[in-house]
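Let me begin by presenting the structure, written as structure tokens, before commenting on it.
Every protein chain of the complex appears in place save one, which is left out.
In order of appearance the chains are A, B and C, and numbering begins at 1 in each one.
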């Protein structure tokens, strides 16, 4: 392979990106050396097994990916803002809508949710950490390795360009001969393994590490949603693993799964992809439901309405999510019976979802609603998500889908589901739990400004797409002529996209501003919360709970506050903690190189990297580190210091 | 690290119980993984293009041998865990070694079989059918291979540290894994080979 | 919440647009199949606007009435577990809505899959629509002509498109006449439609298939039977025959303008087996090499032997298979070996 094939050349935008990547990396390296932070970085972050720090790293990575995916999105909107626009060429446009989709779903939405899960779940259930802290670090570093592998594709070798669903035969070696789709199969594979491990870890954590007395039906709703999500993860992700494996075989070893000859079957890829892909939608949406439940009930000052039916509806959704995948290809030509069946199962999901919407509305009923920033996002979610939901029902009707399929109507629908359903949720959760992690709130006034920008711009960006779809504009078109009449609405959408960009910049600016100027929170409970995480000082000490509280009912902390009793007045004992370990990080690096070499089919280095992976795993197996104990005096000391005048 | 003496060693600590529980969940994921491979196989089984079909390819002899070897190894790993619970380190190690040797024998026959298939004109690139067949078998074989490496690592640890709550826990989890591979093989035996020969 | 106003306005605006807005192509049907779909869509929108209205009214009510304000300071919201009665209500009503929509879906899906009502007795005009890279080939076996990137249809006659692809999956879509369907390399899919208003309609590939995707449009021109016959005659008289070499070259070219030929490519490059995913399929790349072997089985279609031209496209029937494969009968192949 020649060097000019190795690096992507010929596009000024990409040269700009390359220069900025090099500059930023240099700045980071120089900065770390200058401020002598290498040791700190290694000890406190790269080797950490603390769920809170891992959560923070997930969220940080997700924010960076949000901007990467966001830049893709703005470029797409810019290219289609006017007829016959010459900003990007077809190939470049194809690459960015592919990476936009993959990054936003797999490297933004999921890690953001995993970040919040990591930080909050052990705190909500009264646990010292997750069940397997080191596995948790492995999960993170595998996700990170996958994300980095995927992201270097646009400067080294070229990005995938066959859509985030990578339909064969287009994504096959014949029609996509360059390495882009190898990046797709390997980056997703590596981060997918990490995701699977996260799912396992959280099921065990939630099933086995709850505080005494906290039965399943006394768990906070976010914990419930994460439990159910994790169940979906462990049964859905293996399907992706297999699909990606077959994809890699087809592209790199000449197998005939999805090829056009020798019996290969292109739609089988689509089938496998969506067997995973539809549950995946619920993997990113269900935790969001959990987050909204927490926030709405906190700021309505009421317990969650219909707790039981909320849980049941999530269980029903998790089961149904495995029964609907064929609605992604109604137009394949299968029988009306197949389409009818999948239409009905798909529409059936609207029922439990509707139950949840009404339960949220009735949580507000007779409440005393405070419009804080996290609450604003949660309240904005209800009407906007309902539009996404009802258009989802419309799309679920197989016959009508013949007219919506692959059009901007579909694009509008899933943005109306995923942005309020996931993005608003993670932003709301981010604002809501930020003080728990960092000890101060994000500024409310600036947060609300960003909120209004985001909410209004979101609708301006995506509502026109419903009409564009009905006008016959298909998705993934990099250009269109003036006669089509698609111009004005696309322009409007571009205006919205600019507004969204400003909104997100304001959001990040608010983080910076609040870090510098926002007063510190000394109570540990700035929102007058209901669940256990608010019973601890902020930031939470490394061992979480000095004494694990006893639980007798839902919202135990809320009632304890009202009765004026403390949840932590038992005797403090020494606390067992897991030791930090550099091996997960090393494993991540080994996987990164393994993936990278396989992408380019450089087999000798790939085998070396593969052996490195196995050796790191063996080293972990032989590791007999049992962790360490924090002595009682140290716990007492730090509790006194953290709780300040409260104790 | 609280050790609960009323339980077998491998269940002795909370961490151990979590690990066993977690591994069961992992096997749930593995069921989904193999189910997907079976799906692919069932969909593509008749798409053998100009290559051989299952009926042309399969020979019952080696397959039966593989089946009996794997069933026996599943039996011996069970006995290993049984000895472990009795605290018989040496016997446990012997059973484990037998298991690994049987595993290696299974793998040997499978590799021989693959050569035979390629010889018959059924390489992995021949047709959708051969791709799906060899990927399904290969994934199972890769699991067995990984099991051999893993089992050896555990055996070394048992020899070095004796049977404590850590090594016992690992050995027990390994036994679950090995039984699981046997279960998968039973389905391959029934729905790939026997169905193909029907 | 200030934004619900504009949103509602947009939605009511939408419902008003439905009655007679011509810029929304999908809702401006020119044939019975598209009309069925348009009616289905409008019905579902009305139903969904009803659902939205209920949610929005409740939402506004809750936000206005129960917001924290000076006057209700010190008010402690009650503890409410939920209400079985209410929860059953908002489970049962959605179930009923879903049931209604399910019935509509199944019926309309059946309707648009089949020949439109009232046209069942007419002999359908068969048009093979195949895609290659970024163009569409339309072959008229009955007439023995072929076009590229445009398709002419007679009005008031059922048309049966049979689609397949010489490459990645594409999707044939003429929104004003019928819904879309995929064209794939290893099988033939069908769209049944009728145009009952003469006119020029946008047709396109709706499924992303690579770099030139955005340009993969064609014109569907519906005209009276007389005009159609005249056009066919015109093509036959004035255009050259499509040779195999020329066709192969055409397949290689990424984009071309409109073209017409006085013969079809079906004779030397027949479509993949009709029906679906046949066992032991042996398609070669682009279907070319293998299809050549079948040449003898495919008589050159001509306008005189219509019936033969229509029913003979089943090239990959196994020599040892006594009956042509019924696609619905595929399961036998799974158990029969």
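Note that in this section contacts are C-beta pairs under 8 Å (C-beta built on N, C-alpha and C of every residue); 3 or more make two chains touch, one makes a residue touch a chain.
Definition applied: contacts and distances are computed from a predicted model.
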From "Heme ABC exporter ATP-binding protein CcmA", "Quinol oxidase subunit 4", "Dehydrogenase" or "NADH-quinone oxidoreductase subunit M", the hidden chain's UniProt protein name: "Quinol oxidase subunit 4"
Which residue of A:268, A:532 or A:567 touches the chain not shown here: A:268
Identified contact with the non-displayed chain, of C:67, C:107 or C:190: C:190
Contact footprint on chain B, counting only the chain that is left out: 11, 17, 20-21, 24-25, 27-29, 31-32, 34-36, 38-39, 42-43, 60, 64, 67-68, 71-72, 74-75, 77-79, 82-83, 86, 88, 91, 175-176, 179-180, 182-183, 186-187, 189-191, 194-195, 197-198
Touch residues of chain A, complete complex, unshown partner: 207-208, 231, 235, 239, 265, 267-268, 271, 275, 319, 322-323, 325-326, 333-335, 337-338, 341
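Here, only the chains that are shown with their structure count from here on.
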Far-end chain from chain C, centres as C-alpha averages: B
Which of A-C and A-B has more C-beta pairs touching across its chains: A-C
Computed distance of Cα centres, chain C from chain B, in Å: 47
Centroid distance [mean C-alpha coordinates] between chain C and chain A, Å: 34
Touching two or more other chains - residue numbers and ranges from chain B: 47-50
Contacts with two or more other chains, residues of chain C listed in rising order: 277, 280-282
Interface residues, chain A side, partner chain C - complex: 90-91, 94, 162-163, 167-170, 174-175, 260-267, 300-303, 305-309, 329, 331-333, 335-336, 339-340, 343-344, 347-348, 350-351, 354-355, 357-359, 361-362, 364-371, 379-380, 382-384, 386-387, 390-391, 393-394, 396-403, 405-407, 455-456, 459, 463, 466-467, 469-472, 474-480, 484-485
Chain C residues touching chain A - in the complex, by the definition given at the top: 1, 3-4, 6-7, 10, 14, 23-27, 34, 36-38, 40-41, 44-45, 48, 51-52, 55-56, 58-59, 62-63, 66-68, 72, 75-83, 86-87, 90-91, 94-95, 97-98, 101-102, 104-106, 108-113, 167-169, 171, 173, 175, 178-182, 184-187, 189-190, 202, 204-215, 276-277, 280-286, 328
Touching residues (chain side chain B, partner chain A) in the complex: 1, 14, 17-19, 21-22, 25-26, 28-30, 32-33, 36-37, 39-40, 43-44, 47-51, 124-132, 135, 139, 149-150, 153-154, 157, 161, 166, 170
